[in-house]
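One protein chain is absent from this view; the other protein chains keep their places.
Each chain gets a letter, A and B, in the order it is written, and its residues are counted from 1.
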Amino acid sequence: MARAKKNVSKSGRRHPLATVALVAVGLLVTGVAYTGFSQTTATAEVDLSSPATIEAGEKLFAANCATCHGMQAEGTVDGPSLIGSGAASVHFQVGTGRMPLAFQGPQGMVKPVQFTDEQTLQMAAFVASLAPGPGLPDSQYLQGDGDVANGATLFRINCAMCHNVAAAGGALTEGKFAPSLIGVGADHVYEAMVTGPQNMPVFSDANITPQEKADIISYLKYIEEKPAVGGLTLGSIGPVAEGLFIWIIGLGIIVAFTVWVTAKSN
Amino acid sequence: MSTTVTPPPTQNQSGSSRFTSAAANYIDERTKIGVAVKEFGRKVFPDHWSFLLGEVALYSFVVILLSGTFLTLFFQASMAEVFYTGPYVPMKGVEMSVAMASTLDISFSVRGGLLMRHVHHWAALLFVASIGLHMLRIFFTGAFRKPRELNWVIGFVLFVLAMAEGFTGYSLPDDVLSGNGLRIIDGIIKAVPVVGTWMSFLFFGGEFPGTDIVGRLYMLHIMLLPAMVILFVALHLAFVVIHKHTQYPGPGKTQQNVVGFPVLPVYAAKAGGFFFIVFGVIMLIASFVGINPIWNYGPYDPSPVSAGTQPDWYIGFADGMLRLIPPGWETEWFGYTWSWNMLVPIIVMVGFLIVVAIYPFIEAWVTGDKREHHILDRPRNAPTRTAIGAAGVTFYAVMWAGASSDIMATHFQLAMEGVIHTLQALLFLAPIIAYQIAKRTCLALQKKDRSIALHGYESGRIVRMPGGEFIEVHKPVTDYERWELVSYHDYEPMMLRPNDDGRIPFGKRLRAGMSRWFFENRIVPPTQKELDQGHHEGH
Partner (left out) sequence: MAEAAKYNGSEGAVVPAEGHGAVAPAAGTAVIATDAVQNPGLPPHRKRVTDLDPKVEKRAERTVYTLFYVSIAGSLGAVLAYMFFPIESGDLWDIRLHTMFVGVGMTLSLLAVGIGAVHWGKAIMADHESIDERHPVPSDSATRAEAVEVFTLANEESGFSRRSLVRNSLIGALIAFPLPGITLLRGLAPQDQDPVTLLKHTMWEEGIRLARDTGGYGVGGAIRAADVTIGSVFHVVPENLSQATNLLDEKAKAVVLLMRLEPEKLKERDERKGWSYDGIVAYSKVCTHVGCPVALYEQHTHHLLCPCHQSQFDVTDEAKVIFGPAKRPLPQLPITVDDEGYLVAQSDFQEPVGPSFWERLK
């Protein structure tokens, strides 16, 4: 009985929830399409070899970079040649906000990023098209699932002398410095190793293999995500901070107590 | 002849006091402890916050002993190689010495182990810092004068022993940071002329790093050096008992008395309570603030090094001195290498420490004062001594700052070369400037004291006199308040007189010159006559 009724109602009229379903489908399709067209993972979405990308990049380059780097990135007195520096160096420098340079100083400083990810990739594509150079890293090396212990050992041999064992950063000559690596994206860490930005040496894949780079990145992610087991780290700069702490806060508290202990009770 | 001692009557006492008297009797019959109780139980100690700084040092040493004993239960001072199998992921499978592995185990696998490592290391930093502060108090109040010169030297030895304890201690985990510190010590030892290479060879048991050094430092750290510290602390405290504690000038306090509170019950409560407070503060810091995270540095290997490599703060002045030497200070004479870039820091630091150690004898020679001194000086009343102390502290501070030259560069966004050049200049200029500022400030404060003693405080009340002039009424100080302002010692510069041969020997000239330097500029304390005159003048 009920079944026959249902069959009859299905033949012509729209289901009451049809509108809802239609709107839901429409939202879903739009959302997926939007996600599909916007860049969430750079390597997956923008085709660095397409002429459209390269042309867009050339226009951006001419407007923002050519003053110092030359119209064909051949270099001027104010900026080095970028021919051969590859997509990786552009993605690093622009993606961390170092480029465009705000002022000439000992080195380029990290500041708010001025371009969208898509624009950065377009400029990267343009520079990559000028001559072969280091490309964007393969995402399998950026997952942070490598050998943390091996990464830690490699980090101490190759990186800690400038960036400090806990990646807190350190001093270089003449006002330059190696920045802290805490909070730096895995892709940027990889690109920095491979391109050797400014005075950082180049760590090519023959020196530190891609898997070893992945291990180093895994170590950095580990110390970034895990709590400091000792408590407050005082900036991870070691005995200098510890000494200042004991003199200012430790002795400060204790001297305050000595004054209380020996004061006359009211 | 035998004497019998009848035990005191117990019938009229309550149960607990009967037990106490029976127990006291039992012990006294075997130890003569009654003498100690009688001599010491109501001994008077004066009360001032600055007198507790030595106690901070003593108590932090006790905390070090307690926490250190816990650590020795788990630490293994061997340099044999082992693979780490504990829970800390970035060290898993890494080859390291047993010393490092056992330190990692204490930190990650022993309950309370990390807490005890923190307590031990923070207490060690506090120990040396409080010794330094205590020494400064002794210096600036002149408590090192007769009869306490020897106690000053004992205290100085304790300061050096404490630094040695700290250095041997933080080198035990055999990590990259302390290992590079040992490397630096090796380089300094090697630079010593004639015997340096052999001294290094003997110290490390062969080439650097060798496999003996951690074990040897362990022996020094837990046996030889603590024994010496305990011995010297016992001597130090024995002298405080024999000499009785000094006291600040004040009404009713004279050279012939000690005014304060008795050991039982007041000092037992305050000083005993203070021990728990110091321990508690160390424990509070240890619960929340990390120190020496050796798992970041990794096991010692001559290849890696961390940006920001410094020793613990109390060795900082030595590291800083090394960094401030300009380039190229090494010569080759007669085929031998003279490393002045090492020898000059050694000479400067040892010279500085020697001057600190013998200062009481220098000042006694300059003043010629052979009397006992039990009343302390307010620092302003010894302007040259205070200024010399300020200059010495500043000199030490510039050397200490040198050790953090690279960290200052990154944190204040400066070039490290600029920081180093500035500190090189300050090494000479800053003590001179500090001396001048301290001396002038002391003299000015003395003048102010004199004016208050004679004329009283400005009360802020303006009164118009019948003749039309305005004066400010000065409130006179009470006799009790005035005493502190007028009771200090006064010295005059030595008069040079030829001896029987009609000549003035060089030693005497030097002494007179120093006496002039110390006492030429001085503010003479007001006499009773001046006070009476001041009262007459009516302000």
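Here is the rule we use: a contact is a pair of C-beta atoms (placed from the backbone, for glycine too) under 8 Å apart; a residue touches a chain by one contact, two chains touch by 3 or more.
It should be emphasised that the depicted structure is a prediction, and the values quoted were computed from it without experimental measurement.
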{"item": "Among B:373, B:411 or B:455, residue touching the chain not depicted", "value": "B:373"}
{"item": "Omitted-chain contact residue, chosen from B:77, B:286, B:315 or B:387", "value": "B:286"}
{"item": "Residue touching the undisplayed chain, where the options are A:69, A:91, A:176 or A:221", "value": "A:176"}
{"item": "Omitted-chain contact residue, chosen from B:101, B:214 or B:416", "value": "B:416"}
{"item": "Positions on chain A contacted by the hidden chain, ascending", "value": "153-154, 156-158, 161-162, 170-174, 176, 196, 198-204, 206-207, 226-231, 260-261, 263-266"}
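We take it that only the chains that are shown with their structure count from here on.
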{"item": "In the complex with chain A, residue positions of chain B that touch it", "value": "47-53, 56, 89-94, 107-108, 114, 118, 122, 125-126, 129-130, 133, 176-177, 270, 273-274, 277-278, 281-282, 285, 287-293, 296-298, 301, 303-314, 316, 403-404, 406-407, 409-410, 413-418"}
{"item": "Complex interface listing, chain A residues touching chain B", "value": "106, 148-149, 151-153, 156-157, 160-166, 168-171, 173-175, 177-178, 219, 222-223, 228-234, 236-240, 242-247, 249-251, 253-255, 257-259, 261-263"}
